[in-house]
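One protein chain omitted, others in place.
In order of appearance the chains are A and B, and numbering begins at 1 in each one.
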Amino acid sequence: MLKNVIITGVGGQGNVLASQILGRASVRAGLKVTIGETFGLSQRGGSVMSHIRISDKKNYGPLIPPNMADIILGLEPLETIRIAPEFGSDRCVYIVNSRPIYPLNAIAGEMEYPNTSWIRDVLSSSGGRLYWLDATQHAVELGGPIMLNMVMLGALCSIGGFAVNEEEIRGVIQDIFPETKLKANYSALEMGKRLIKEYAN
Amino acid sequence: MNELFEIKGGDERLLQGNEAIARGALEAGVRFCAGYPGNPSSEILETLAEAAKELPIYAEWSINEKVALEAAAAASFAGLRAIVSMKQNGVNVVSDFLTNLTLSGTGGGLVLVTCDDPGGISSTNEEDARLFAKLSDVPLLEPATPQEALEMTKWAFELSERIKNIVILRSVSRLSHTRANVLLGSIPPYENRAFFDTKSPFHTFPVLTKHLGRHRKLDEAMAHYEGSSFSRYDGPERAEMLVISSGSSWNYAAEAVEILGLTERIGVLKLGMTWPLPVNILRRYLKYSERIFFVEELDPFVEEGVKALCAELASEVGIKEFYGRSSGHIPICGELSPSVILGVLGDIFSISWRAEEYRARMKSLLPQPSPPREFGFCPGCPHRGTYYAIKEALAWDGRNGFVSGDIGCYSMGIWPTGFSQVKSVHAMGSGVGLASGYGKLGQFGFDQPVITVCGDSTFFHAAITALINARFNNSDILLLVLDNSATAMTGFQPHPGTGSTAMGEKVEPVDIETVCRSLGVGVEVGDPYDMEHTAETIYRLMQEAGQRVLILKRKCALVQGRQGGFPYTMRVDQQKCLGEDCGCGRYCTRIFRCPGLIWDSSVKKARIDEVICVGCGICASACPSEAIIRQQKAPN
Partner (left out) sequence: MEQFQGELIDRVFDRGICVKCGACVGLCPYFRYFDGIVAVMDRCVAGTGRCVQVCPRAGYKSTAPQENATDGNGIGIYRSVFKARASVDTLHEGVQYGGVVTALLAYGIENSFFGGAIVTDREGALAPSGMLAESVTDIARCAGSRYSAAGSLAVFNKAIKDGKGNLAVVGLPCQMEALERMKHSIPDGAQRESAVSLRIGIFCTWALDYRMLKDFLRANGVTGAVKKYDIPPPPSEKFVVFTEQGRREFPLMEIRGLVQKGCSLCRDMTAEHADISIGTVEGEEQWNTVVLRTEKGEAFFEEALNKNIVEKAQLPDQNLNHLSTASRNKRKRGKNAELELSREG
């Protein structure tokens, strides 16, 4: 078994934490996991992408070869279509948060941020399966945009057939967060699950 | 207790490459750890500093890399195991000491870790620091995975002690920032027996004898390595191609061969030591194939070494055909990836591997690649205020002045986020050295004012000497110290001005203002959030001669965010907002460019992005029509 997952987004969205939680959950589950992080100037509004490779056999290399991602967890729409041609495929599952983070050059009017419904159309015509979720909106309701990564992780474990289950994720969350923050994080996971269910219907 | 520091070992953990290096050092019984922060190396010393809170070891953030190595060498001279970590640029800084240290030799195991940054993702340059190993005749190790990083680090100490010289361990961003399962070993018991044996001093004389000795040590290292298990060969005995790889890029080569179904046709050799090249191992595998393909990050280092060896061994190993950087199969710069290696092998072996159909479909859906995201200062960043003030002052001055920049978050002043005010950026402290030079050009007709900027951490690292140079030679220099109380670029490591050490001990901070005053240069202090006033101060100082320092104090926005947050809730009064009209022309979103302000194209007015804006409030004073309104947050 090998599951190649990419989490893509913008600095500050909690990408690295999400991939770490996923990685620790995998180790807990007795699996071999390798995570490659590409961040650079990430805290400064740049693109951030993590490659997570989970296997029951061996530790794979840190980068997923072209068009071999099984799942792309897009924390931001533009970042998702940025990498979809290089890493997606006909069998790729896209779980995408609909809320844009506008690049400075788009805010400044020097570049057009593509219409999000167009992005959605592109991804649904890509051949892969798409879950398009208003995750930021729900994260804000749960206590702030920082909860976004947890909502998306919740969504990830509930699409079926994923290597790591929610129990392990909860276990890691319990390890790394203080008592007071557990409830909010658990409800974020629940929210992600709910969004997937609602979207599927 | 942090599970990373548990003594016993035996468990598998998810470790980052840098953490694995740190753990390897702990398992080797390291006592003294030093470094200077810099992506992608910082987590090594950070981890060791954390360990130092629980284990009887010492860790420090040194003032710069050279001092770090010197401090660590002292420990080695006293018989202790010591490690220093830095990014590739840091090796340039240590090189003067390094090339002498390698003549004197060392005592306790001493390991220098360099983390190179192929692609220059978080650096001002792209540099292969491996060349310093060759330059100073010391062994060079290149781990490929986090597990190997741990083991190789441990082994490096042994090797260093065996040959009595420093060993360089080279990581790259891709390894340093990779996390994977790592099986921990145990940490040995500690003994305190530090002692400098005055009967065997450490110096470089007689130079020739020592130089010769240094080469002998290399031979010994090679022999020792060849008996280790860090080399690996996968493939047939007669191969259509031999891939020689080192470090993290070995993963790409191995996987590419697998994906292309070439495991029976291509052999992949992984080298753990790349200087000196393990001649006997190479002698053996070079015979396996006529075609040699080099896979390594950055310079053709192994490539050139092996080519020379092939010339020497031609009668034994035969004539070769080489694939790599000089053949043009691999780009001469930039980071490697699975797709680069797949591309080369796929073409040579005529195997198609790309998801052509999918790619064609995506190409028709997305004819243009997505535009890159512009880098920018964080919302609330004091540097935005600083550069805004600089921009104003330079415009008021009108003599075509510019900023001589330095290394830190504020290097981004070369981009629109810093109003593109910075016109040169090179190395730590170089902005100030350059300014010291510009300040003497008046006699040659140079009349452009120069402002130089450096951060608080950079100030101590190398800017201070340049400032003293300016003072000594009476150069006209205006230095703005952007004091945000953090080495923000690399993750908030303490430095002499912050008042605490790597290990969290409270110390009396070295006050930049006092230091400057004691040099006899003019010093003023300002607040970058007060942009107008700061601009006026800068303008005034620009009109003066001599050495002037303006310290602009404001905490890094990320630090402030954790330490109590910001005072305001912001909104744009869209009634007052002029938007695109004459009188504004989208000033806030187009020029001021804080990501917290966005353009609401439906009504053609600016708007606050509540998800991004932190509420520092400085944009309010930039708006020409007082449409950006700040409201005091309710105290919580």
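Keep this in mind: a contact is a pair of C-beta atoms (placed from the backbone, for glycine too) under 8 Å apart; a residue touches a chain by one contact, two chains touch by 3 or more.
Note that the structure is predicted; figures quoted are calculated from it, not measured.
Considering the complete complex, the chain that is not shown touches B. Listed residues B:215, B:423 or B:540: the one in touch with the omitted chain is B:540.
Check B:208, B:311 or B:582 against the missing chain and you find that the one touching it is B:582.
Between the chain not shown and the residues B:205, B:396 or B:472, the one that touches is B:396.
Contacts to the hidden chain, counted on chain B, fall at residues 391-392, 395-396, 398, 419, 539-540, 580-587, 590-591, 622, 624-625.
Criterion: only the chains that are shown with their structure count from here on.
One simple way to say how far apart two chains are is to compare their mean CA positions; for chain A and chain B this gives 27 Å.
Within the complex formed with chain A, the chain B residues making contact are 12-14, 39, 121-122, 145, 147, 174-175, 177-181, 248, 251-252, 254-256, 259, 337-339, 342, 354-355, 357-359, 361-363, 365-366, 369-378, 409, 412, 416-417, 558, 586, 589-590, 593, 595, 597-599, 609, 611-612. Residues 10, 12, 19-20, 23-24, 26-27, 32-41, 43-47, 59-67, 78-79, 81-82, 84-86, 88-90, 99, 101-109, 111, 114, 122, 125-127, 136, 140, 145 of chain A are the ones touching chain B in the complex.
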